[in-house]
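As you look at this complex, bear in mind that one protein chain is not there, while each of the others sits in place.
Labels run A and B following the written order; every chain starts at residue 1.
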Amino acid sequence: MSDGHGHDHGHDHDHGHDHDHDEPVEGALPAAALRTRAIESLLVEKGVLTAEAVARGVDWLVSRTPTNGARIVARAWVDPAYKQRLLADAKVAAGELGIDAAQSVTVVALENTAAVHHLVVCTLCSCYPRALLGPPPAWYKSNAYRSRAVVEPRAVMAEFGTELPAEVEVRVVDSTADIRYIVVPRRPAGTDGWSEEQLAAIVTRDSLVGVVQPVAGEPVAV
Amino acid sequence: MTLATGQRVRVLEGPSVGHVRTPAYVKGKQGTIAGVWGSYGNPETLAFGGDGQPARPLYYVGFRQTDLWPDYAGPATDTVYLDLYEHWLEEA
Partner (left out) sequence: MPLIHDRGGLPDDRPIDRAEHELEDWELTADALMQALTGGGVMTVDELRRGVESMERWRYEHASYYDRWITSIEKVLVEKGVLNGAEIDRRVAELGA
């Protein structure tokens, strides 16, 4: 096994504890960091990859933030024709705002309404619309979220402070294939007359996954 | 076989050997085709160095929570939707 060496954390102690309560701290393993560096240097040395290609990958990843998703939602809130184009093809609609979603095969926007509330999960791994929103939050990748979201979505949302009436259909969407999902939350009351920029500022990352809903709060200065 | 939106389907109970994108919790369950995404490379061969061909039709399939989990605590109208490849589905 390639994963059998180089890691010195307690094998004997951990073995068989499938539902241990110590979810690992992301990034806490120096052994993994070292192996990453070793593999990177060997791949570059052998000409399999260039250092520039790796640097481009880092640049791409850090250039992707939920701000992109928030801009898309804010535009959809103020422009019904844009919203229709977004629901028809989210990659094309993102492109209209200068956001390049090429790295995702297919992106689908799910509109939350008075009748249906979408909540996105990836039970098998951590599929996420990275091209639009950046890397997924740690909680999205956690074993607990992946296990619980499909079976008790209302309890999971309640932990995020979201309570929905029983007459709203909670629709969990499990990203099991090449489709990446972004939620278009409902525009909150109290935002009449807000500018697109002010609206974008209340569209949080977590609302684009569906665990929370945007709230009006104070208009954000731009 | 081409499935159409609105059609009832059952998910096959095949074993999860190799690399499979059909989660255990929907196997053997009945749902409804809610959309057709087109054809995508087959992950079951792509995962082992293959080319994923022939591409497989991919569907957006909706399930009632109460059909998946007998003791589902929420309203009976709550649902789960997933993307499933045609070779994991049969007409119900």
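Throughout what follows, contacts are C-beta pairs under 8 Å (C-beta built on N, C-alpha and C of every residue); 3 or more make two chains touch, one makes a residue touch a chain.
All of these numbers come straight from a predicted model, not from anything done at the bench.
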Hidden partner chain, touching residue among A:86, A:124 or A:202: A:124
Touching the absent chain when the full complex is considered, from A:73, A:151 or A:184: A:151
Given B:47, B:73 or B:92, the one touching the chain that is not displayed: B:47
Interface residues of chain A (partner: the chain not displayed): 1-7, 9, 11, 14-29, 31-43, 46, 48-50, 53-58, 60-62, 103, 121, 123-126, 135, 137-139, 141-151, 156, 159-160, 174
Interface with the undisplayed chain - residues on chain B: 16, 18-19, 23-25, 43, 46-49, 52, 68-69
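In this text, only the chains that are shown with their structure count from here on.
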Rounded Å distance between chain A and chain B, as computed from the means of their C-alpha atoms: 22
Complex contacts: residues of chain B adjacent to chain A: 21-23, 25, 37, 40-41, 43, 58, 60, 62, 65, 68-69, 72-75, 77-85
Partner chain B, residues of chain A touching it in the complex: 105-106, 123-124, 150-155, 166-167, 169-179
